[in-house]
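The complex appears here without one of its protein chains, the remainder shown in place.
Moving on, here comes subunit A:
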Amino acid sequence: MSRSEKAAEIRRIMGVDGENIGKNARNLSDNASDAIAAFDSYEELRAETRRIKEEAIASLPERIEEVTEAVEENGGHVYVAQDAEDANRYIEGVMDEQDAEHLVKSKSMTTEELELNHHLEGAGYEVTETDLGEFVIQVADETPSHLIAPAMHRSPPDIAELFNEYFDLDEPLSEDPHELTEFARERVGERIREADVGLTGANFVVTETGTISIVTNEGNARKTAVTPPTHVAVTGIEKLIPTVSDLRPFLELIARTGTGQEIGAYLTLLTPPVETPSLDFDTGEYGQPDDREFHLVLIDNGRMAMREDDQLRETLYCIRCGACSNACANFQSVGGHAFGGETYSGGIGTGWEAGVHGLDSAADMNDLCTGCSQCVNKCPVKIDIPWINTVVRDRLNRSNESESFDFLVDGLTPDAEPEGLDVQKRLFGNIETFAKLGSIAPGLSNAAIESSAVQRLLDRFVGIDSRRSLPTLADETLVEWAAGRRRANPDSDREAVLYPDLYTNYFSPERGKAAVRVLEALGVAVRVPAVPESGRAPLSQGMIDTADEKASAVYAALAEHLDADRDIVVVEPSDLAMFRTEYERLLPERSYSRLSDGSYELFEYVYGLLENGAKIDTLPTAVDEEITYHSHCQQRTLGLDAYTTEVLDRAGYDVSTTDIECCGMAGSFGYKSEYYELSMDVGSRLDEQLPDSGPVVASGTSCGEQIAALTADGAPHPIRLLDPRQSR
């Protein structure tokens, strides 16, 4: 798909699904945030669930043996299916053996992965979805747009129209959700009463006892499992956990993170075959307890290979709560139909698609992860979802065919990436090289970039949207400025290195200068040595090897300063996030700890100075001046946004903060022509929270640029407010 075709497709889906997806996903995400905040044991239980999953996946072959034994001892059957075809054939065999015609199903994404309905219908069986969302999707002949709320993209009027048409109703249904629910419940209820076999998924399977747990709100899984005499449970092998008590932490978290409920309405814990008699509504007879049949079908379909894969393995810990999709700003604009592969969508969906359907199926959705990390703290099993997306992107980069304009940049870009890498990714990933080159003659470079001919070329060949204005290079870099200046407080005990991140150094040295002056006013001796870019830029394009080289170079440049006990102070939050998060994967452990422990976000550092005796009144202060502060997504994930608010508050500002986390720009994402409109759609939600007039400050460079695009007024870094020189 070309960039413009992709842009058109995203525009189309945003138009059709966007409004409902946005409303519903935001609602779930807000509820989840509240539920997490109100729950004291959140972190403790997340550590538990993580540990249980790590151990269960590590011992998976033993777990499979154990559960097979347990279920057979209980009187049921276990089948481990290698792939979709294998699973479908087995389930068809069960239908055949039972002389069954009609199967009812509760919600199961794993059977979507198998395309089981399609298979069974092809073999002449009738299949009815009993989850109302799935029922809507089945009637509409669509694919789910969300892991746990498959019909999230549809509104009540939509659904009414669909039902009225499909069922050809004499008395059409209104748009009232109660009426629609009642109608679907009746239809589906009848089908459950007539069914020969009930098929459910399983959220968890306890290997010690053969107990399966299903979490629902509607009660359809309960009816599906116990009404017909035969119950088939289908689930991935990754759902196995060792003991009954291991279930508890998961059950405490799954609804909280997924929907914001304390606990799901129904937590079913069945050790089948169950004692409950089956009901035959046709004959009016109860089934005999001994006639109950139970089959547990465990799906491999690529999972054993994921288990061997050091990078994708974490995906298997996922309990599919949906939180990472709900929290995702891009998902909130487009939903799973744009943000999905063959089966799975949003957030962790790329990991699942890469694992079960192969890299290609993850390709379209993968770029939509901007790495903003809003999902990270929402995941009940602590999966590093942005990292999974980065890994998949890196692998996709390596599998791409060579593109025609590579010669343009190949010679220029000293990266460690394969030849076939997309030219747009290569440009953004190597932005430091271009900035360096350009800054030899910034006036000339800026003039070239601002010329409309060049902008058109960039749009056409590199995919930089011409509706964006590109940042301009400063006449003098921050490092050059600092080198030509006498350092203050030379005898101070407190020495700091201000990390000259790429954007501060080449494009916005003003905020770096302000930072230096503020720190000096607070008594610190500040140095600004030349240090390479953090690797954030290549990493965001999936160029892991290049990022790895950058990380080593940054560490090499800072090691001596760390040894000399100089604090590393970072202006750009996304670079600090590199030091604190991604570097753990890119550097040896000792180097990572030293750098991560020794570096601070600028306002975190200022706050620390104030707490240690520095005086705020050595800086310019305000009297109740109103200011709006937009923090940076990764800064929020690290829990660092409060420092800026607090320091500004102490400096006399009346600070209001935005609670939309993502500005939509996300580094290079918003510049890309295929994503420009999506980026602006995400930005429009932030725009709603910005004041009509009055100053706005923002910690991230790209947030500032997006706010400038949204409001015409820019949003400088908050340090400019405290600059003794007040040159903002």
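Everything that follows uses one rule, which is that a contact is a pair of C-beta atoms (placed from the backbone, for glycine too) under 8 Å apart; a residue touches a chain by one contact, two chains touch by 3 or more; residues count from 1.
Everything below uses one rule, namely that contacts and distances are computed from a predicted model.
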The chain dropped from view, which UniProt name applies: "Lactate utilization protein C", "Rnf electron transport complex subunit RnfD", "Methylmalonyl Co-A mutase-associated GTPase MeaB" or "Transcriptional regulator, XRE family"? "Lactate utilization protein C"
In the complete assembly, which of A:6, A:222, A:337 or A:511 touches the absent chain? A:222
Out of A:59, A:155 or A:433, which is the one that touches the chain we can't see? A:155
In the full complex, which of A:26, A:51 or A:185 touches the chain missing from this view? A:185
Listed residues A:5, A:34 or A:73, member touching the removed chain: A:73
Touching residue (missing chain; options A:139, A:247, A:296 or A:375): A:247
Across the whole complex, the chain not displayed is touched by subunit A residues 20, 24, 73-74, 130-133, 136, 149, 151, 154-156, 159, 177-178, 180-181, 184-185, 188-189, 192-193, 209, 211, 217-220, 222-223, 226-227, 243-245, 247-248, 251-252, 262-272, 274-277, 279-281, 284-286, 289
